[in-house]
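Have a look at the structure below, then the notes.
Heads up, one of the protein chains got dropped from this complex, but the rest are sitting where they should.
For chain A:
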Amino acid sequence: MAPSKDTLFRSADMSLTQLYIANEIGREVVSALGELGVMDFRDLNADTTAFQRTFTQEIRRLDNVERQLRYFHSQMDRASIPMRSIYDFNNPFTSPSASEIDELADKSQSLESRISSLNESYETLKKREVELTEWRWVLREAGGFFDRARGQTEEIRHSMDNDDAPLLRDVEQPPQNSEAAGDRSFSVMNIGFVAGVIPRERIAAFERILWRTLRGNLYMNQSEIPEAIIDPETNEEVSKNVFIIFAHGKEIIAKIRKISESLGADLYSVDENSELRRDQIHEVNTRLNDLASVLRNTKQTLDAELTAISRSLAPWMTIIKKEKAVYETLNKFSYDHQRKTLIAEAWAPTNSLGLIKSTLQDVNDRAGLSVPTIVNQVKTTKTPPTYFKTNKFTLAFQTIIDAYGTIKYREVNPGLPTIVTFPFLFAVMFGDFGHGTILFLAALAMIYYEKPLSRSKLDELFSMIFYGRYIVLMMGIFSMYTGLIYCDAFSKELPLFPSMWKWQGEDGTGPEAVRVDNYTYPFGMDWRWHDTENDLLFSNSYKMKLSILLGWAHMTFSLCWSFVNARHFKTPIDIWGNFIPGMIFFQSIFGYLAFSIVYKWCVDWVAISQDPPSLLNMLIYMFLQPGTLENPDAPLYHGQAKVQVILLMMALICVPILLFLKPFYLRWEHNKARAMGYRGIGESIRVSALDDDDEEGQMLNGGRESFGDDEDGVAMITQDIGAGEHEEFEFSEIMIHQVIHTIEFCLNCVSHTASYLRLWALSLAHQRLSIVLWDMTMNIAFSMTGITGVIAIVVVFYLWFILTVFVLCVMEGTSAMLHSLRLHWVEAMSKHFMGDGMPFEPFSFKTLLEEEPIE
């Protein structure tokens, strides 16, 4: 039997497959399957920790290579060398051989050591340069201190020699011999000094600490270095100060040294002799020059090396990432030591089995191995994962559904009708031809520039819109249509056809209109309703009924899928116990309401000169006083009261059926099966004394079947499949479940129908808002005349257009989209969606690279 084609209507048919792979080609096989991306491997070593698995060594090695590559990348970022984009390569997805991987690992190892040694020497040189620069500043600034201080040595001396000297003497008669004494050294006076640099923010603390510890016995001088010093380790700019401290006595100098070092100051030696100092400065300058040229050379070499790496870094990263994924997958396999075989289990779409087999054959042939890779289909009771093959058009719509819940395997996929209903319900709320056109054009632009946009980095909001570009396209198309129906384009009318209304009065101006005989406006709303006094009265009534009718149609449509589901899963009780009573209940109340709305429209009430009955009151009376009408003289149709009583009875009868039929049927079926001697798996009731020992043995084994030994991988796997996923029959649970379902269904019929009124509310709000916007901007501009009028129109037009795009299209569009989303998730999907499936997560290099893109 050929498997049926996979469509979006149901999830793809899946099979559990077992692969027996020769150990030698395990890596190649998995890598080929990763390119295919159709197999969801099950973890057969779930109870082994990550460290105990077979290929942990390889993964560690690749982790190391990956770390090295990331190191290159960060180095390139620091040197601002761009990486060659992955998209510039023709085919980066060819799988490399094992020896190529080894080569790559060795290469990156040697490159890493080279880069890091280059970096190290660069950093050392840089540090040296900073030190020299600081020293130069100290020499320069300290020189100034010395020159100033020297001028005062004499006074210092004098003041120290005779304490009783008058304080004001030096003011009155400046010392004459200062020049002569200038060369006299400080050391003569036993005054020592410390010079260095310190970060500027620490200078205040530094001063305070020095002052306190030395009790003021110091003379400190400092000045700011005008240029910022770059810290080679952190690459940050630090502004620093040069300081020089004079103090008396060796111990004190040592203390000052200690304090300044502990505060992070760098001390430099400065000679007090100005001649020597000049030499020092000279020397520092030459050394700085030498260093600069060496630094430049190192930097050039480093950059050249990094540029060479940058050319091929992207494919390397891709290769390593893939390789790591391959080994992580191989770790899920069980290894048969005796036969040197790897055993894998995977879910795969049945339709892809042929492709898988031929791929494996290719790998085998390439390796020249005589032992073939065996693909086995395994029968199992496990529920397969849900998989839909989507394309770029359907992907976003399917994502809407998947965001709510994973669809059960082979259940009807609500994603298929969502392609139309989601944008359509959006458009009912967003109906405006102009705004629809803007959406449509924006979506077209995004689709046209799909490739460049998908490769560039987008911000979060825009990337979300870009992801849903085909949804936006459909929304735009349907909004244009509903805009035509509502006869709105940027809140202005669209007179496509002659109106069905003529203004009354002698000069044809109104105030009231009369109908053109026997003519109804053929497409959409009549444009004559625009700007009339009572257009809201008409459009509210119309849109309210429109939303009820569309809601009824949408819910009936969704309810029908539960029938299709029950047919497919062969559970007729769901048809008789859920679908049919539910459908009758819903139709006899809300189907009748929909019918009444249409019927009331079809009758020409003016012609038969009768007051039309109010439908809302009719529905209320139908429940409160069955059999009577609000106005018995003017029924909607003949025999209305009787029909309503019958409908109400039908709805009421359906409630107990909905409530009891399914649980009692299930109980009857269960009891019948038990009476015939069937038992559930794992039910521990002793049937005979002979089984006694076996039971005991099983209980010892944790209630599971014996596991078999580790050597026998096959046995272990098949045992594992049977376990789990068997539920015991519990009547009370089913009953409670059904009670909840019934109450929910009946109440939801009311609340969900009311919920569709949001279609009316939002479309009304959208229309009013666009009218207000037009009146507040363009209308005012049009009323001006002359040159001011021209300028005003231009300015106001831009204002109006920007507000239209951002408020009416983006903001209102988002809100309409969210409401449409809710109508799908809650109102429609609650009617049929089961959604307890597992998502299919195939091992695929493509998704792997999409999830963690290499930029």
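Rule of thumb we're sticking to: a residue touches a chain if its C-beta (ideal position, glycine included) is under 8 Å from a C-beta of that chain, and two chains touch if they have at least 3 such contacts; residues count from 1.
The rule we apply is simple: contacts and distances are computed from a predicted model.
Peer 1: The chain dropped from view, which UniProt name applies: "ATP-dependent DNA helicase II subunit 2", "Trafficking protein particle complex subunit 8", "RecA family profile 1 domain-containing protein" or "V-type proton ATPase subunit e"?
Peer 2: When "ATP-dependent DNA helicase II subunit 2", "Trafficking protein particle complex subunit 8", "RecA family profile 1 domain-containing protein" or "V-type proton ATPase subunit e" are compared with UniProt, the left-out chain turns out to be "V-type proton ATPase subunit e".
Peer 1: Give the residue, chosen from A:Lys545, A:Lys662 or A:His824, that touches the chain omitted from the document.
Peer 2: Residue touching the absent chain, from the options given: A:Lys545.
Peer 1: Could you tell me which of A:Thr7, A:Ser463, A:Asn631 or A:Asn671 touches the chain that is not displayed?
Peer 2: Among A:Thr7, A:Ser463, A:Asn631 or A:Asn671, only A:Thr7 touches the chain that is not shown.
Peer 1: Specify the residue from the set A:Ile209, A:Leu263, A:Leu444 or A:Ile485 that touches the hidden chain.
Peer 2: The missing chain is touched by A:Ile485.
Peer 1: Which of these touches the unseen chain: A:Gly196, A:Gly524 or A:Gly582?
Peer 2: Only one of A:Gly196, A:Gly524 or A:Gly582 touches the chain omitted from view, namely A:Gly524.
Peer 1: Among A:Asn534, A:Ser609, A:Ser732 or A:Thr785, which one is in touch with the chain left out?
Peer 2: The missing chain is touched by A:Asn534.
Peer 1: Who touches the missing chain here, A:Ser108, A:Asn331 or A:Thr421?
Peer 2: With A:Ser108, A:Asn331 or A:Thr421 as choices, the missing chain is touched by A:Thr421.
Peer 1: Since one chain has been left out of the picture, which residues of chain A touch it in the full complex?
Peer 2: 5-9, 389, 391, 393-394, 416-417, 419-421, 424, 428, 478, 481-482, 485, 500-501, 503, 505, 509-515, 518-526, 528-529, 531-535, 537-538, 541-542, 545-546, 549-550, 553, 598, 601-607, 612
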